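Here we show just some of the chains, and they stay where they sit in the whole.
Chain naming follows the written order as A, B and C, and within any one chain the residues start at number 1.
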Amino acid sequence: MLHIEFTTDLGAKVTVDVESAAQLLDVQRQYGRLGWTSGSIPTGGYQFPLENEPDFDWHLIGARKWTSPDGEELIIHKGHAYRRRELEAVDSRKMKLPAAVKYSRGAKSSDPEHVREKADGDFEYVTLCFFRGGKRQDRYAAPARRSPARTEDQAA
Amino acid sequence: MLHIEFTTDLGAKVTVDVESAAQLLDVQRQYGRLGWTSGSIPTGGYQFPLENEPDFDWHLIGARKWTSPDGEELIIHKGHAYRRRELEAVDSRKMKLPAAVKYSRGAKSSDPEHVREKADGDFEYVTLCFFRGGKRQDRYAAPARRSPARTEDQAA
Amino acid sequence: MLHIEFTTDLGAKVTVDVESAAQLLDVQRQYGRLGWTSGSIPTGGYQFPLENEPDFDWHLIGARKWTSPDGEELIIHKGHAYRRRELEAVDSRKMKLPAAVKYSRGAKSSDPEHVREKADGDFEYVTLCFFRGGKRQDRYAAPARRSPARTEDQAA
């Protein structure tokens, strides 16, 4: 038996029993759909393989896609909206970085110091996750058969 | 089986077993009525839909309504009294914010730095919650049939 | 089933199973008598009704009465001795506070910054609890039939 600790959408601390390790990701999907999260965003953001970006299952980390009134696709995580950014590969003498996709947002005054990252000028931002390098892991993909709309219905 | 962690009205750390996810909010109501809380106030305060404000069930977060000797309605949460404030919608070139209702209190000398927010002048305050935007969620409403008075009796 | 987390007199972290919510305070009394505590002192100290002060059951918070060689009655909590202080009611234009009884001690060099409160001059103190206002709650009272001496025997 396993037990996974969540922070619910109401901020409550709730542990859920899980029969086996094989069912763990499905339990994370099931409760993540409701906005429940387990653990906190790792320093510098979650790291996933670049090949997982197109069909990544955001419910796994308690996040969801949301289209703004302006038509922009954003990721909502714990009430914050993160924007998609493509980073080109860097191949200079000083450093070598593969291409990546990053989801980040501008820092707010209520963000603690250790999650803020400096950008150009006075601007500070907070990173939710990086998709970079690695090898695609199918277990991170959104379930294929179920359309996002139907998934939302089931969670309601 | 689920397990929810509370801080009791005496400051003790107590976990309560819950049979199913469907019963979770009722368990939060049951113990919240006694002033038990789960988790801590999220940075910047809890976020609820504006349409939930009129009949919000404060027991869900371990809070309760209280009428002061001066006749003012306040929200008591962990021994602190929060005052209701209506914020008008902002629609300027710089920012765009929908109308909101906010419950906050003046900061005390014993409040840690990270919960204090600056206001005009030297004044600092602490936010319990925001009701803003979103879509009404019936599950956040106070039970309709039971009057507040009877609910208090049952908790006694 | 409930589960309460204690820090034992040896500093160990131990959780105790409790059959029902009705038994919780008795379990806190039983282990509190041994100096076990659950949770930490709330910022600014525990808050209890003033009417509970005369027969407050200090075991509820893992504390006990102790008479010093000088004949002074002190409260011992986690190895620190707290002294009783009566605070008169304040009723000025600037603030309005009811009469209170406070248990506090001078700060030590090993006390963390956030528990120290400034007093006159360089003096700093740490508050264990306040008895102020509110309505007497019988559940906070020391059991009437058992004398303190006999209670100590049973714990031994």
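By our rule, contacts are C-beta pairs under 8 Å (C-beta built on N, C-alpha and C of every residue); 3 or more make two chains touch, one makes a residue touch a chain.
Here the structure is a predicted model, which means the values were calculated and not measured.
Because all chains derive from one sequence, the complete complex can be expressed as a copy number, which is 5 in this file against the 3 shown.
To be clear about the criterion, only the chains that are shown with their structure count from here on.
Contact topology of the protein chains: linear, an open path with no closing contact. Matching the C-alpha atoms of chain A with those of chain B calls for a turn of 70 degrees, to the nearest 5. Under half of the residue numbers at the chain B-chain C interface are used by both copies of the sequence. The centroid of the Cα atoms in chain A and the matching centroid in chain C are 44 Å apart. With touch defined as above, residues shared between interfaces to two or more other chains in chain B number as follows: 3, 15.
Against chain C, the residues of chain B that register as touching in their complex are 3, 7-8, 10-17, 31, 78-79, 108-112.
Looking at the complex, you find that chain C touches chain B at residues 1-5, 15, 18, 21, 24-25, 28, 38-44, 46-47, 60-61, 114, 117-118.
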